[in-house]
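Remarks on the structure that follows.
A single protein chain has been omitted; all remaining protein chains appear in their positions.
Each chain carries a letter (A and B) given by its place in the written order, and its residues are counted from 1.
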Amino acid sequence: MELIWDSLRQALHMILTADPTVLDAGFRSLWISAIAVTGAGIVGLPLGSLLARVRFPARRIIITLFRAGMAVPTVFIGLLCFAFFERHGPLGPYDLLFTPGAIMAGEFLLALPLVVTISHGAIAALDPRVAETAKSLGAGLVRRWLTYLSEAKTGILVAMMTAFSRCVTELGIAMMVGGNIKERTQTLTTATALETGQGEFARGLAMGLILLLIAMIVTSLIVFLGREDE
Amino acid sequence: MNNPPLIQIKDLKVVKNGRTICSVPEILVNEGQRLACIGKNGSGKSTLLRVLAGFEKDCLGICKVSAPKKERVYVHQSPYLFRGSVLFNVKYGLRARRHSHRTSEKVARQWLEALGVQNLAERSVHELSGGEKQRVALARAFSLEPRLLLLDEPLSELDEPGSASCLEAIARLVDSTIIVASPAPLPSVQGLRMETFVLEDRTET
Partner (left out) sequence: MKKSILIASFICVAIGCHPLQQNQPGRLRIAVTSSTFDSGLLDRLIPLFEKQHEIQVDTIVAGSGKALKLGEQGNVDLVWVHSRTAEDKFMAAGDGIRREDVMYNSFEILGPASDPAGVRGGRAAEALQAISRGQHWFLSRGDQSGTHQRELSLWKTVGEPPHWKQYIESNQGMGPTLVMADQKEAYVLADRGTYLKFKDKIELVSLVQSPEELANPYGILVVNPAKHPAIKDAFAQAFVDFLISPATQRLIREFKIAGEQLFYPLHLAATE
């Protein structure tokens, strides 16, 4: 119990004094995950629409694969990315190992199955009148697609929030391909791991609480932006 | 008139799950004609309109519509309005046809006025009553002045004055071929000459 009180005190102290480690790591967690999830949205939302609305031979298989992809451990993705980015891997010459870009790539792969699967579900569940009305009014492919996304907005927002939460709290990828280099690739999760590894449990817990706070703020922001017209 | 008919139907049958839900022996509709398709509930009139719109793929018999799908506009019995404002909805088809924001808005407001709901332009669709929704949906369709207009029970939620203004608005679409499905004959309105086709119940129960 004392550990929990201690960590709450530490968390407050970190916020009030704008602890530089927490600030640096927290901001980094935020923007790395934000870009990764945005990328996953740009690729995943059209994909989800496609799977929901177009019938083609491999459709069932692809949907199943993405669903399975939601359950991949982050360590696995981290290892996969490591193999690609390391010096003698296929992307070695681009010198991406131990950079934020590598973490971004890994988190993109983490977020993509989530975005595809959830948006697919949301769009497939749309009232059939949506497509009929859009087509009947003469909307072209892009306009129809934007309409589906707008009509399935709640589901899409859930997809993005879920993906962001998963990315900002993951450890395996940031550790493996980021290397937890201070002020370069240290995220809030790897910083927490470092603190607990050094026995600083209260500090570690405190960082975890702050991470939770960040996640809460971002998801609230997403909901707020989505609620604009309600 | 030597133009071929816009719509040619012969021995049309639509079967779903083993049941015949629509059966029409023959219909010929010429360009510019207005047809009221009367039938009881379940007689297949909605299905007929859906076939003409191109939504039903499994139909037997002959069904030829000389207009491409893009030129056919269909309004559901219970229409679906997109998230957003009334104006956004009515502009939808116009914007899809690449009209500018200004032109789309102008035309949209004209048709909202024709249907008596111009004051709803800035409202959000979820605030509307059933009758208001229907009129907005009609404005949305009418503003496109389509070659073929298919209306499924357009007056179902409207009261008498509402129905009257709706029919007057329809009358303004002089170049459109219009088919209306209705459970009962439509009131007659100045300038709107509608022919009646009774859909006898040949469906299986």
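The working rule: a residue touches a chain if its C-beta (ideal position, glycine included) is under 8 Å from a C-beta of that chain, and two chains touch if they have at least 3 such contacts.
For clarity, every value in this text was computed on a predicted model and none was experimentally measured.
Chemist: Which of the chains on display does the removed chain touch in the whole complex?
Modeler: Result for the missing chain's touching partners among shown chains: A.
Chemist: For the chain left off this view, which of A:Arg28, A:His120 or A:Arg166 is in contact with it?
Modeler: Selected residue, touching the omitted chain: A:Arg28.
Chemist: Can you tell me which of A:Leu96, A:Leu171 or A:Ile214 touches the chain that was removed from the display?
Modeler: In the full complex, the listed residue that touches the missing chain is A:Leu96.
Chemist: Extract the touching residues of subunit A with respect to the undisplayed chain.
Modeler: Touching the missing chain: residues 28, 30-31, 34-35, 38, 86-88, 94-101, 104, 179-182, 184, 196-199, 225-226, 228.
Assume only the chains that are shown with their structure count from here on.
Chemist: List the residues on subunit A that touch subunit B in their complex, please.
Modeler: 127, 129-130, 132-133, 135-140, 143, 147, 150-151, 153, 229-230
Chemist: State the interface residues of subunit B toward subunit A in the complex, per the touch definition above.
Modeler: 53, 55, 69-70, 72-76, 79-80, 82-85, 92-93, 95-97, 124, 126, 140-141, 144
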